[in-house]
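Some chains omitted; the rest stay in position.
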Amino acid sequence: MKLLVINPNISRDVTRLIESEAARSIRPGTELTLATAPFGVAYIETRAEALIGGYAAMQIAAEQHTYHDAIVVAAFGDPGLTALREIMPIPVVGMTEAALVSACQQGGRFSVIAISQRIQAWYRECIAAYGFAERLASIRALDEPLSHIGRVQEDQGERLVTLANQAVEQDGADVLILAGAPLAGLARTVADRLAVPALDGVTCALIQAQAMVDMQVASPIAGSYAPPPEKGCDGLGPALARLIGRHPAA
Amino acid sequence: MKLLVINPNISRDVTRLIESEAARSIRPGTELTLATAPFGVAYIETRAEALIGGYAAMQIAAEQHTYHDAIVVAAFGDPGLTALREIMPIPVVGMTEAALVSACQQGGRFSVIAISQRIQAWYRECIAAYGFAERLASIRALDEPLSHIGRVQEDQGERLVTLANQAVEQDGADVLILAGAPLAGLARTVADRLAVPALDGVTCALIQAQAMVDMQVASPIAGSYAPPPEKGCDGLGPALARLIGRHPAA
């Protein structure tokens, strides 16, 4: 099978991190196409940046999904996920949602370890929007400015492990989610220093994407995830316009 | 005071409806700037269309907010609202949120009357995201394709009144919200045929926007609605880039 993995942000360093970890999670015969957002921000911490990343992900998906079997949106917070799911004829999986459903299958409550203080509100709202608020034990986050988004693991690895252990000991986490594409791979490298299962969003997303393809579910033609009713549109680019509507002149 | 009213969609007919109703809701001395999305769809029914509309609203807000005292996002579902609120130095008000808070101050539970079946899931999720799910008595919606989005009131007025009365009699609504910019003004014209207060999103948004300006609240410099931390960005256009980040080369 063939998976399109979208980094909704402009950081190519992070795309390389995602690719490297994704490559460890695919089965023989699965191929990856990586795509980096042509516009947007270095990484998402806010609702505003998530909106930009979501629109960028939508453009990439519209343009590149052909010949793929599923799409992975590879930023924590899943920018654009439900929007893509409506318009794409193939399964769309998000890092956050995939990590959350995997966490729920391994424990009662989970904690999220995050890369900045500011990012917490956005994560909390995403988790609540999916309906998992009751199972969130805590979010714990780094509290220093990040010098380089592609080197957070090297620069802050010890501090992240400390936060993770605090979440287990003080917040009652049964499972840890090391959140954000910039942390791709960290769960694997520090697993033996943590007392509960630690999940990597990229790994979960890739595995769940392959699982979705395995299920061979049909695309809906009714309900709120059927393709949007055709309507006038303008300025969306040809690929997205084909999925969303008809041109105003039509 | 000066208000920027953004139609996140491309339909100029709907912009005219919004303007006409907005003009009835402003106090002496309040001025309006109307803006129509330069790209997007005719009207929003889905999560995908809301993402597009949100990004369009963000671009307009970034480019035109200077010299205004508040911004109104004039589409039900409030595309981009919380994103704009983070990056704008002035209050931002949404039609849905404004109608919901006004409804809560007049009754216990409210019903939403909507223009299409498909639009209901999107509305329901917006209302839940704001935390008002418990107060939603029902959503009732038209079930025929719309021949022209600028003439829904003329074409479907009687049917909309019937749905509204059913919401009161069968669903226990204390307040009605006639939802969607294409219905701007309908609440006023049919009020005397409804047994409970009927709210117009445009009216509520304009009145609440003026109330927000009256409150003279300071912009936050902490918390999750402070301006986003500066970070690298690319391809956002100069106005949005100034609000979001620094250029990658910086």
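So that you can tell them apart, the chains are marked A and B in the order they are listed, and the count of residues begins at 1 in each.
By definition in this document, a contact is a pair of C-beta atoms (placed from the backbone, for glycine too) under 8 Å apart; a residue touches a chain by one contact, two chains touch by 3 or more.
Please read these numbers as outputs of a predicted model, since none were measured by experiment.
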item: Full complex, copies of the single sequence (shown: 2); value: 6
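Rule of thumb we're sticking to: only the chains that are shown with their structure count from here on.
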item: Turning angle required so that subunit A lies on subunit B, C-alpha fit (0 to 180°, nearest 5); value: 180
item: Rounded Å distance between subunit A and subunit B, as computed from the means of their C-alpha atoms; value: 28
item: Contacting residues of subunit B [partner subunit A, same complex]; value: 10-11, 38-43, 45-52, 54-55, 58, 80, 82-87, 116, 118, 120-122, 125, 129, 145, 223-224, 228-229, 231-236, 240, 243-245, 248
